[in-house]
Structure formats: structure tokens, C-alpha cells
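In this view, the complex is presented without one of its protein chains, the others remaining in place.
As written, the chain order gives the labels A and B, with residue 1 at the start of each chain.
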Amino acid sequence: MFQWISRLVLFIVIFLFTFTAYAVSGINLPYGVTPTSREIYDLHMACFYICCVIGTLVFSILIYSLIKHRKSKGATAVHFHEHLGLEIVWTVIPFLILIGLAIPATIVLKHIHNTDRSALTIKVTGYQWKWKYEYLDQGISFFSNLSTPQDQILNNAPKGKWFLLEVDNPMVVPVNTKVKLLVTADDVVHAWWVPELGVKQDAIPGFVNENWFYADKIGTYRGQCGELCGINHGFMPIVVQVVSQVDFDKWVKLHRPNAGNEANQTLTMKPLSEKELMILGKAQYDKSCGMCHQATGLGLPPSFPPLKRSRVVTGPLDGSIAFVLTGVPGTAMQAFGQQLNNKEMAGVITYIRHAWGNDKIIINHKQPIIVQPSDIERVRRKNL
Amino acid sequence: MTDAAVYTQDPDSHEEHHGPEHGFKRWLFTTNHKDIGTLYLFFSFIMMFVAGAMALLVRVELFEPGKVLLNPEYFNQMTTMHGLIMVFGVIMPAMAGLANWLIPLMIGAPDMALPRLNNWSFWLLPFAFAMLISTLFMSGPAPDFGWTFYAPLSTTYGPKSTDFFIFSIHLMGASSILAALNIVVTIFNMRAPSMAWMKLPLFVWSWLVTAFLLLAVMPVLAGCVTMMLMDRHFHTSFFNAAGGGDPLLFQHVFWFFGHPEVYILILPGFGVISAIIPTFARKPLFGYRFMVYATAVIAILGFVVWMHHMFTTGAPIAAQLYFMYATMLIAVPTGIKVFNWVATIFKGSLTFETPMLFALGFLVMFTLGGFSGLMVALVPSDYQYRDSYFVVAHFHYVLVSGSLFTIIAGVYYWLPKWTGQMYNERLGQLHFWLTTIGMNVTFLPMHFLGLAGMPRRIPDYALQFTDFNQICTVGAFIFGFSQLIFLYIILKASFGKRTYQVSNQVWEGATGLEWTLPSPVPYHTFETAPVVP
Partner (left out) sequence: MKPIPKSHKRLTLLLVCGVIFMFCFCYMLVPLYQWVCKQEGINGKSANSAGSAAPGMQIDYSRTIKITFTTTLHHDLKFKFLPLQQHIDIHPGERKLIYFLAENQSGKEITVQAVPSITPADAARFLKKTECFCFTQQYFLKNEKADMPVYFFIDPAVSRDIKEVTLSYTLFDVGEFIKKQKHFTQGRIDL
């Protein structure tokens, strides 16, 4: 029995290790692209090796006596049960090891807390369930939503490479620049975590926390929300694009609120065809609404009511628009007025009034189905 | 064995000496510590299957990326309920069950000090958990904010069922407080005259310390959920920044309870191990005195480290450094315990019956959990580990071995004493190996997942985490289903045909007052105080 079992254990250990070697995923902390992430990595490895040494010592003594001191091998118990010297030794030695670990940890922590001059300040706000980035000096501000389509989550489409780790608007920062993050939340506690940058900072509603990173390698780094924040906690990833200073300047120029604002405004006001609206609307619905109201429009009652045959959706047009613009205070229904532009809003509302048989109800009531950006603008003005 | 001499019946006293009543009434009205211990143990056993099934549902959902079975809302309810029930419904009642059964036997007392209170403290539990579990069947979500129920997710944003959750926490808290009170009074006042403090078995010592911890922190939890209730319904703003409160205050209050709570779950287990290892090493426990001191030191340190659960919340560096140092310090007394156990095994005369196997499993895996504990204590590294699967792996290594394994070891160890029947050794060993393998296959890969960046409490994950999650799920099913063997062993020992009687001492190396009693233990014991050798 015993032999059989030990063989089984051996087999499983070998299996696990070989599997590990072939597994695609990493098995250790990323080394990262910031000085802090590397210091953390080194500290982590140092602690790991110390644990390995202690573990080897303790377990070899244990295994030695498990093999040697068996009754079946004729071992008789030696009756010692106290030794002050030994007790002092294994109190003092671990204590010294701990001091040896605490010193580098303190140094690294001091470095992390060092908020020397930063070149760029970005305010990060956690929302249920998306992030908002505000570049304080550049005046740029945008939301960052999960961009993985619902179809992939529901297994109706093949999953992309960055399934659940992709967003519509990533945070863009220049390389070799100290970026300061001011982290806060709008509703519940979130945490902004990108392993490769070595940053995890809780976002607490009402209060601002600070953190920073200095990425020295161009690339795209991904992370996720690190604190349970409700139903879609797993669906609010973080993507940070580290680009060259030149590319960053270009990006800023493009996204400055004043740059090409006029053109943007007219562009978002241009009437669109029904087909265009539907394609735009479906994509935007997946991003902004589908998580809660579901691709089927059935929602997850009672927290998230269905949109199929909903009175609000199938009711008078201005009511529908106002509802989405202003949200419902005190519920999960947010005000999307600030988050979506007129074109996107028109698409979404056209889509939900069209889908799941809602169009038939609306036709019966002799109400329009198609919504144009100009309608949104009209309701916007009326509501303010 | 001179058991008859130790266990003497006094023919003059009649009221105390009837046997148990029959049927349902016996269990409902019982004030006998053995009956109540049995009730606690069976209750926690049932709850273990309930919470275990929830864990398996969670693992099924995580078997592959994309939606498998549960929608995210139900997934959160499952993780929350799994945590709450495992902590409050499985580990704590099981430990209380062991305490009820064993403390009077170990200290030579006829019963607990406050038997009627004892009955009440058990019977609060089924109602508390009926209330908690009923939320799953209500319209609207059950509690879905994690077992740590951080505000404002559980206050402003909590589902309606949160109020049921709050009251059930109140009931559980009351139950634990009463049980702890009873245990303290019993240990202080009911010891046999010759049972000196430094002769107390370590299980009794650990439970004494645990009981004080319970008395100190369960009221804090009660206060915490009462504040939540007031915030939800009476327009106070303890945890709402708008009214001058602070969401962080919730985390402070919760972890002021929460960290000692972890030791409440583990310390009695240390006691069980300190009873089992000497028995099967046939050698007295090494460093008894230091074991007692270490237990007390762990408990005291447990009160001053709570903020290490909140390193990422943006505290001043001085606070972070203090809590890091204090946390690392806990490794010292914990290390002392581990080294003493190893020293007890060293040069013993070892046999490997099931209780010993579970004790050894505990020793190895708890040490591993301790190592990852040391790693998460370092603030800079903790920035990367916090709320990742690394933490999930860490606390499952510590709690599954420190609590679940020790409880199972204890049950195997004392089951022959309680029932008078030996369990099937081969089945017991099979149970051990399957459980240990299942447990490691489940939780070892979680370390890698966490390091690679998978956050905890997510219902769906990115593609690169797939392989390890699949291994975890397979392991979880081995781990879960192997408990059916345990179920069979328990049922057979409790309700099966009496096959053969075991000796009073049961185990060759067992020492202590409980082994001087007949097996099975009579309904009333130690009515005259025994003499402690």
C-alpha cells in the first residue's frame, strides 16, 4: 500500500513539474518594466530562497526521522522533552533572519513612497465597472471599458488573444517618464493593478491615493481590477501603453479636447443611416450595456432589469434618451451623458429600440425607432 | 487498566444518572457535553458539504475561460457563501464540538460549567445558518460582496438580503461568545483538584487562549455589522464619506476582528496536533512550556497586526513599516511550534495511523503556508500579491491544513474513544492520501496563478491562466469527493453495527485523562474528580 502510494505521489509531482514547464502561463512574478517592479521581484525572490533554505532544513530533519525512527524499523523512543538551549536557538535564529529580510523590504518601501518630481499626473477613477483616466495637465479625460465582445464571453465566438484584457481606450504614457497616479473611486472600493508596472493601489470613494511608475520599456502592459467591486469585477481590465515621447506628444495633440473639436462636433451631429446606427449601436451596447443587461436583453433581474419589452425602451423617444443620459440615482444605472457622445448614444438607443422584438411594440405605438444624433442633442439641451 | 477505579459511579445520587432520553427530545433539550459536542460536529459536517459544494461550483465556473455555468452575480454569491459558511459554519462549530467533547474529559470535569447555556449556544447555530442560506432563495441576490463584506459594496450597494446576513452574523456571534464563555468558566473552575495549570493538555491551553480571543473579537464583529445596519437604515454614516465617515474605517474594524479570527480558526488545531504527535511518536511533547507561551504570544500579536490586510489602501509609511515588522514577528512563535513538533517526532518510535498522517500533512503544508505568509508580510511584495490568487493559495494552505486537517485528524484520533469502534484503517489512509493530493493539486497551482497576475474573486479570466485553473478544478474535485470516504467512515462508526470494542487506551502511546475512561465513553463521566498522574 505504502509503496503504491508513494509511487502515485512521485508521479503526480513529476506530472505537475513537467506540466508547469510546458504551460503557457508564467509561474512567477513578472520582472516588470519599472525600477520598483524589479526591486519587488528581487525582494520576492530573496524571500523565496530564504524560505527554500529553511524549508529544506526543516523538512530534511522531518523526513530523516520519518524514515529512520519508525517503530516498524525497531526504533524506540528516546525520552527527552525539554532543552532550553534549543528553544533559544530556534527563537533567535529566525529572528535574525527576519531582521535580514526586513532591512531590504524597508529600503524598497521607502523607494516606493518616494514621490519626487513627476512629469505627468494622471488621475485614475474606478467606476462600476470601468476606469476613467484624466490627464490633469493636458486636459484629456476619457473612460476605458472592456472591449471583449459579449459573444466571446458567452462562448459564441472564438476568444481573442487578449480575451478580457483589452480595452477600448488604453492609458497612454511616455517611456522613461515618472508618471504619478492619483487613484480614487466613484462608488465602491476598486484597485488599480498592473503587475508589470509593480503598482497596486486601492481606489477608495471620497479619498485620493497616490502611486507612481517609471516605465523604461515601450510596450503594452495589462492588468485588472484588484478588489471585489460587484458583479462585473472581473470585467474591468487595465491597459497601459508605454510609447515614445514623440508618439505620446502626437497622441496628446490628437486627443486634446480643443483640437478639432468643431469638426468632431459636426461629425457627431451628422445624420446616419439605419444600418450604420445599428452596427455602431450593437458594438457600443456590448461595451457599455451588455455586461448588465446581457446580450439577450433579458438583464439579470432584479438588479439589472430586462430591456426586452421594457416600458422605458419602448416608450416615447425623449423619455428613453433622457433615461440613458441621466441614469437612475441610487441604482447601478449610471448617467451615460458624459460617457457617450451623441453618435454613440444614438446608435445604442436605436439598437435597443430595434432588438428583441422591441421594434414591433414601438411601431404599434406609432413611435419612431431610429434615433439620430440631433435628437440626442435636443434632449441634452432640454435636460440641462 | 484501572479504569473502574478512576471512573466510579456514586449510587446515592440519582437525578444525574439516568441515561439519555430517546429520540428528538434528547438532542433538543440535552445539556450533556458529549451530546452537544456531537451536535456541533454533525452540524459542521453537514455545513462542510454545503460550503464544499459551493466551492466546486466556483471551480466548475473557472474550469475554462468564458461563461461555463454561473453568471457573475451568482458566482459572487457562491464565493461569499463558501467563505462565510466555511469560517463560521464549519471550522468554528467543529472546533467548538471538539472542545465540548474533550475539555471536560481532559480536565477531569463531569460536564461543562454552564450546561444549559451550552445547549442554547449550539441551537442558535442552525437558525443562524438557515437564515443565511435562505437568502439564496430570495428574490434578489444573496450576499455577494465577499466574506470580508467591505463597505460601501455591502452598505450603500448591498443587496436587500444583506440585512438577513447581518442578523445571522449576530446570531453566530452570540453562539460563539456563549460557547467561549462556557469554555473559559469550565477551564477555570472545573479542573480536577490535582490538574495544575502547567499539567493541562495543550488542547485545553489552546482552547483557553482561543476562547479569550473569541470573547474579545466577536463583539467587535457584532459592533461592525451593527454599524452596517445603522448605515443602511438609520441614516448614520460610519462608513460613508458623504456624512463624514470613512470606508476605510470599515476595513480597520473588520480586520481588527478578522485577524484574531484567523487564529481562532487555527489555535485549537495546534492543540489537536500537540495531542496526536506525541501519541504516535510515543514520546512526550517537546518543549511543553514554550508551546504554551508561543500560543499566548501568537494570540497577543494577533491583535496588533490587522493592518497588514490593508497595505494597498495608502497608509503612511510609518504605519506600514510598523505593521510589517509586527507581522513578521509572528513567524517567531509559529516557528517555535513547528520546531517543537519536529523535535517531538525526532528520535521517537513512529507509527503512521490515519490521525498521525493527517498531523504530518498539517505539519508540512502549514509550514508551506507559513512561508507564503512570510512573503505576503513584506509590504513591497505584498503590493503584487494582494488580492491575487497567491493570497487565495496562502490562506487555503494555512486554513485547510491548520483547521480542516487538524479537525479530521482529531476526529480520527478520538472517534474510537467516542464510539467504541475502530474505523477502517485502510479507508482512513486512502482518505488521507486522496485529500492531501487533492488539496495540493488544487491550491499549489494557485500560487503560480497569483504570481502571474490573476486577481481573486473573478468569474472569468484571460486565456493565459487556463491550464493552471484546469488543474485546480481537477484537484478540487478529488479533494471534494474524497470527503465522501470520511462521510462513510463517520456514518459507519456512528450508526453501524458494533463490531468490536476497542481498549480504553485505544492508541499505544496515548496519555491523558480521556484515555482512562472506557470506550465508548459512558454518558456521564468523572463525577468524582480523578487524580492526575
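Note that in this section a contact is a pair of C-beta atoms (placed from the backbone, for glycine too) under 8 Å apart; a residue touches a chain by one contact, two chains touch by 3 or more.
These figures come from a predicted structure and were not determined experimentally.
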item: Sole contact to the chain not displayed, among B:177, B:229 or B:273; value: B:177
item: Given B:169, B:224 or B:391, the one touching the chain that is not displayed; value: B:224
item: Residue of B:98, B:253 or B:422 in touch with the missing chain, whole complex considered; value: B:253
item: Listed residues B:268, B:287 or B:314, member touching the removed chain; value: B:314
item: Touching residues (missing chain, whole complex) on subunit B; value: 15, 31, 113-116, 177, 181, 184-185, 188-189, 215-220, 222-224, 227, 235, 237-238, 240-244, 246, 248-249, 252-253, 256, 314-319
item: Hidden partner chain, residues of subunit A it touches; value: 113-118, 121, 123, 125, 134, 136-137, 180, 182, 184, 186-187, 205-210, 326-327, 329, 334-335, 384
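Here is the rule we use: only the chains that are shown with their structure count from here on.
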item: For subunit A paired with subunit B, centre-to-centre distance based on mean C-alpha positions, whole Å; value: 33
item: Interfacial residue positions of subunit B with respect to subunit A in the complex; value: 65-67, 71-73, 76, 139-141, 144-146, 150, 152-153, 156-157, 159, 241-242, 246-248, 281-290, 310, 312-314, 317, 320-321, 324-325, 328-329, 331-332, 335-336, 338-340, 342-351, 360, 363-364, 367-368, 371, 374-375, 378-381, 383-384, 386-388, 426, 429, 433, 437, 441, 444-445, 448-449, 451-453, 455-468, 471
item: In the complex with subunit B, residue positions of subunit A that touch it; value: 1, 5, 8-9, 12, 16, 19-20, 23-30, 36-37, 39-40, 43-44, 47-48, 51, 54-55, 58-59, 61-62, 65-66, 69-72, 75-83, 86-87, 90-91, 94-95, 98, 101-102, 105-106, 108-110, 112-113, 128, 152-155, 159, 161-165, 187-189, 191, 193, 195, 198-202, 204-207, 209-210, 223-235, 300, 302-303
